[in-house]
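The structure under discussion appears below in the form of structure tokens.
One protein chain is absent from this view; the other protein chains keep their places.
Labels run A, B, C and D following the written order; every chain starts at residue 1.
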Amino acid sequence: MSDVSTPKPSKQRSLWSDAFHDLRKRPTVIVSVVVLLVVFAIAFFPSLFTSVDYKQCDIALTKAGPVSGHPLGFDEFGCDLYSQAIYGAGPSIQLALMVVVITLLVGGFIGVLAGFYGRWVDAIFSRIVDIFSSVPFLLGSILLLAMFRDVDLPLISGQFELIIPAVLTLALFGWTNTMRLIRASVMEARSQDYVHAARSLGAADGRIMFRHILPNAMAPVVSLIPLSIGGLISAEATLSFLGLGIKPPSITWGIMISNGAGWFTGGYPRLLIVPSIFLIVTVLAFVLLGDAIRDALDPKLR
Amino acid sequence: MRTKRVMSAIAVAAIAGLVVSACGSGGDDAGSGSQELNLGLGEPKNLVPPNVGESEGGEVTRLVYSGLYTYNNDGSLKPVIAEGQPTSTDNKVWTIKLKSGWTFQNGEAIDANTFKKAWDYTVYGPNANSGSYFFNKITGFADTQSGADPDGDGPQKGAEPKAKELSGVKVVDPTTIQITLDTPWVVFPALLGYTAFYPTADACRAQIEACNEAPIGNGPFKFVGKWEHKTSIKLEKWSDYKGEQPSYQKLNFTIFTGSNNSQWAPFEAGSLDIAAPTPDKYESAKQKYGDRMIEADSPSTWSLGFPSYDNIYKDPKVRQAFSLAVDRQGIIDAIFTGRGKPLATFIPTMIPGYTEGTCATYCKTDPAAAKALLDSSTWPKGKKVELWINSGGTGEKILKAIGDQLAKNLGVEYEMKNIEWNDFLQKKQDHKLTGPFFTGWQPDYADSENYMGPLYYSGAKDGSDNDFGYYNADFQKLMDEGNAAPTIAEAHAKYTAAEKILTETLPVAPLYTGRTSTVIGDKIDFKSVDRNPILGGIDFVKIKLK
Amino acid sequence: MGRYVIRRLLQAVLTLSVVLFMLHYLMSLAIQINGNPVRTFFGDKPVSDELLQATMEKFNLDDPCLKSVGDPCWGMFTDRMQQWSHFDFGTDFQSVKIGDSIANAIPVTLTIFAITTVVWALFGVTAGVLAAMNRGRFIDYLVRIGTTFTLAIPGFLMLILVQNIFGVIIGNWFREQFGRESFLSLIFQPTYSAKAPFLSLVIPGIALGVFGIAGITRLSRTSMLENLRSDFVRTAKAKGLKRTRVTIVHTLRNSLIPVVTVIGFALGDALGGSVVLEGLYNIPGLGLLAFNGVKTNDTAVVIAVVALASVVFMVTNLIVDLFYAVLDPRIRYE
Amino acid sequence: MSDIALEVTDLKKHFPIKQGIVFKSTVGQVKAVDGVSLQLRKGETLGVVGESGCGKSTLAKMLVGLEKPTGGSISVRGEDVTRLGKAGMRRLRRNVQMVFQDPYTSLNPRMTVGDIIGEPFEIHEDAVPKSGRRRAVQDLLDMVGLNPDHINRYPHQFSGGQRQRIGIARALALKPEILICDEPVSALDVSIQGQVINLLEQLQDDLGLSYVFIAHDLSVVRHISDRVAVMYLGRVVEIGNEDEIYDSPMHPYTQALLSAVPVPDPTLRGHRDEIILEGDVPSPANPPSGCRFRTRCWKATDKCASEEPLLQIRQGAPHANACHFAAPRDVVHAVD
Partner (left out) sequence: MADVKFQSEILPELDPSAPLLDVRDLQVEFRTRDGIAKAVNGANFTVNRGETLAIVGESGSGKSVTSQAIMGILETPPAKIAGGEVLFHGVDLLTLSKERKRRVRANHVAMVFQDALSALNPVYTVGFQLAELFRKHRGMSKAEAKKKSLELLDLVKIPAAAQRINEYPHQFSGGMRQRVMIAMALALDPDLLIADEPTTALDVTVQAQIMRLLAEIQAERQMGLILITHDLGVVADVADKISVMYAGRIVEQAPVLDLFGKPAHPYTKALLRSIPRLDTKGQKLEVIEGLPPVLTNIPPGCAFAARCHYAQDVCRTDIPLLETVAADRAAACHFSAEVINGE
């Protein structure tokens, strides 16, 4: 609006580096990044944080309070609550990251195609999106997982076998959001002059889509990544809570909450509170980071 | 031909339900002083006696219908419509005398013919009644069943049943029924208290579906309105009832279908009069309501089943080692806050035929012995144990606890295989479970035979017709002898000998019997509460409101 | 506009048919892979083949296609659609008419949604507007912190906490203090109570509302901020209009346009959330119906409820779009 | 005809208006460009002026192949490029390049200046060998008056005028003969406009380029053009040499247009022939019959409604116009 609000060109920094500079200064960002670094470290190198094997449970110690070496005491099965909480981070985080990557790739690719070509390509994909979005996400996930999570998938084994069904389900219902977002920003970017310029130079569709449109259409999605990781961690916990996620003896925060929920008013609030705090703090950190990135990338929303 | 019987527990509800609430939940109405008893209930599957197969339906059916007999607290038969105990000279032909003057709530009279018609209806193959197998030892049962379907599920149908009536049931006169069995069986009367033998009115069978929604009973209570599915069932006192009348007017069941057992919270909120605390609420409940809590062992048993058909688990040493590795009391303490009893037998205490300590050798915790046994067995080192369970419910927790202990005491890794109930049943039946599985048994009738014959007896020598792939010739022989014994006492002696064989060979590792703790709301006269250990529930008819 | 509605409805019918078929296919596949759910009726009991067969026939699950994995079971699908065209939705495994179950469940779920929508509209929008009006001040920070926390606490965890804290701890205290029939005791219930169907839904409804409120609040705020900066608000100020009029007439109405659309979508999410909510609170609504249907593989119920959910979702969105046109005269649907 | 760089004959672009519930059918046409014929000689600048909606931008897009014409032909060096497939388009693109209006949106903000200017080389790999590309880009930067060391900077690090220079450098990368400049200076501040105009003129001199210069600012067009075409509702209504058009416009629309342009000279106030047109430009979806300008023309008669005036050289005029009643009228200079 006002003349001055357009900063003078020569001093302007790039969108990303500007955002980065902006982010560096915020205390919430610093705190959440530190939290997330710790959480990621926990998720990928849990053994750094506890020497106790989370699978080593002694039923005789059920719900026992903290003792030396077991700072948070024991859960219902006599497993060390602290090491359970530490090892519970991995599957949730890995799942969230995998789902985000898949939805970004699939949703992004389809979104670019639909937004770029418009017409029937768009019509078809938009109908497909309609189909997915008209089945409530949680209901759909429950439906799929309840029916198929026990089905042995070929070619996948080990740790991933546990999370793959949930990953696929969440991705199946998650890509539509990314697709819609990307599609909208591609449609916006498509009519920009720099796209016309590339086209008038004779650039092929692929080049225009992936070199010109996609990088510019990513901004709104990028700020959503932390938010959706947070959301996926919640979603995974919800599924675990409903008994549809990862199976014991593997552990996730959702399973811990599910097991602990009943004890909250039953004399052992610790069993619910501990995993809840881990979960909430992690999601909170993602949410705060996502908010900050969005603010930094789109200052007018501040 | 499979000889296995009942397990009335159905899916999720059963595993959670038995342990947690068994049959009884109630509470008192909000102090309005009204003559109402408010109870919670899971959604029943069916309310027509021939087709009632699970505890929820049984609970309602027992209130709305009355049969020939019910059970005393010691498991013996208590005549209701019948006059005295069934009599037989050869344990093959049984005679039952009836009281006269009983009617259905629609006025239809009840006599020997009523029972015959009801039973004929029950067993007739095309009617697909789940209670029909109770009759399978009665002469002529096979003729009432449809022939095999020539093309499986294809369009062709199996042959029509040869007979519409059960030839083994005879109406001698309006107050006398005579039942003939294929072979002598001294335990047979124990079946007669079961809901499958309850009578149904002609009007009910004529419109069986309507009767399911609004039963025409003959019991102490009658339906008010219809069965409001998944919402409520409302009963009121039937004042023309010939038996023991309730002292209050109305009994309301609120039906709970939630994903967790949510009856405790409403009990605390005062909308239910009787409820069982969920395990996690048990300790606080005990503190708060200790003097109004009824704790009792339930007749259902829970075990870790072994796939004896599997090469790895064929070796009894493996099974023995696993059994010795499990700390039964620990599990009970942790998961049921102590409400349960470790099983050191195959038969629970309150069941006729129980003998103490039959499984003292292997039904205990002895990690050192377990490890030694496993090491000396054919167990392949490094093998991961797959533990199978149907998903949902408390069973998953128990199995995890078992897994934890196998890991701790035997040093084996384990993996949970939680699968859908239908898949689990199918795989179990098809011998496709590749590791130990959680299995429970709720008796159909109060006799030790019921805990063994239906489960481990095998017609085929490889055990392929029971879930465990278990076959033991000595066991088979002893069971046969027990069935043919002339007196109950002799039969039980044989059964106990058979049980001893099971405790050595362990087709399953007995784990525990459930223990219910039921809290009685303060609007109920606590002294009037009578809990029947055989039926596993509180006699609601006897309850008196303050 | 009429043309647009017709086109949208046609699209909706197409989408719905695909959704229905996908559901049907998934459910069939589940049976093909996991085994016939009818088997579970008998638990561990031995079932004679004829009994099983008779039961499967009773529930229309006897089609041989259910034995070959991957078979789309076209016949079953067309049969079901034919039934549906006569408004016959079949029966569930309890032989209850699904139409009746749904009819019973709808008012309950609608009550929850009504409470939820009121929460969104009343608290979400108001908070967003207030935050925007007081940008950078205390109330703005309060609202932003509040929304951040509601975003960070997973819905199911919030429901558990609400149930335990409000329903049990606080509720018990009220019951001790004021008696069980008191108004507060009825509101602070840990589960649905058929005796106080509306009152006992208030807290769950609010809890479900808290679920999605962050989005609504934040959107109201940004949309309000955007419009406050817009040229036409500047014009309105230049016209010497009072601040309240500038805010309400010239900013709020424009700002509500995107919020309305989001409420449409959010209701779709809430339907998912109601699955957890209704399970926890034992509320006999659509979510519980669907959840139990899924758990027991009750194909007919699942397809009917999810189809209903899709229809509601699509119709809601159509109405929202039309309402959008009413709110924003620039939108003209061809 | 060898001095013709670009020839456009009866070029048309009609955008269909579609309607329908399931299957859409065309119910009308927006005739954005409706029969335009132009010639661009080598080394000259052809100005195209008109108000918004007259079709000048669509024309520009067709000239560089961004829109496919509905009818007519575009020939470059005597070759009709609209009939050619991909190869033809590639050739067209080597020869005809575009400078865009908005220097803020026409440069990809995520690419460095080097990448932007070098992109043509990546697309047309035979233009410059890989090893020479960086050098070539730096030469281009130098040519448009930017510091060649800024090759790794991003567009936002430059001012509007500098960005427009980047856009010009990109357009020149493939050494085209023809530049289509679509409002190249209208987004710039007045003090910057001159810099860019001077650059374009200098490049024309140095490289022998031909320009199609599209603008709504008639003063700028006069300044830079050798010949000028005036467009109204998808048609050219008058075309001629710069001084012919400005000093003795024949078509009433041209006259009105010129008279409306304010001249930065207060001494002329009240001394110019002012024509104020009534009403708005009609919709191109439903243009008036006959002469399209007749609805706003003070000279219009029935003939104008029934008979479409062709663009031709008429009596009393040295250049082509499309008016039945063409007559010269000097609206630019002071008339006392």
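Just so it is clear, contacts are C-beta pairs under 8 Å (C-beta built on N, C-alpha and C of every residue); 3 or more make two chains touch, one makes a residue touch a chain.
Keep in mind that what you see is a predicted model, and the values were worked out from it rather than measured.
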item	value
Residue among C:S17, C:T78 or C:T235 that touches the chain left out of view	C:T235
On subunit D, residues whose C-beta touches the chain left out of the figure	51-52, 159, 161, 189-195, 197-198, 201, 216, 218-220, 222-224, 242-243, 246, 256-269, 274, 276-277, 279-280, 332-333
Residues of subunit C in contact with the chain not shown	136, 229-232, 234-243, 245, 249-250, 253-254, 257, 327-330
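Assume only the chains that are shown with their structure count from here on.
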item	value
Winner on C-beta contact pairs when A-C is weighed against B-C	B-C
Chain centre separation (subunit A, subunit C; CA means) in Å	23
Centroid distance [mean C-alpha coordinates] between subunit D and subunit C, Å	55
Residues within subunit A bordering two or more other chains	146-147, 150, 242, 265
Two or more partner chains touched - positions in subunit C	33-34, 168, 279, 291, 295, 297
Interfacial residue positions of subunit B with respect to subunit A in the complex	259-260, 278-284, 327, 330-331, 333-335, 391-392, 396-397, 400-401, 403-405, 407-408, 414-420, 423
Subunit A partner contacts - residues on subunit D that touch it in the complex	61, 64-66, 89-90, 93, 97-98, 100-102, 105-111, 119-120, 123-124, 154, 156-160, 162, 167, 170, 174
Contact footprint of subunit B on subunit C as seen in their complex	33-46, 48-51, 53-56, 58, 62-64, 67, 93-96, 100-101, 104, 163, 167-168, 171-172, 175, 179-181, 185, 189-191, 193-195, 278-282, 284, 288-289, 291-292, 295-297
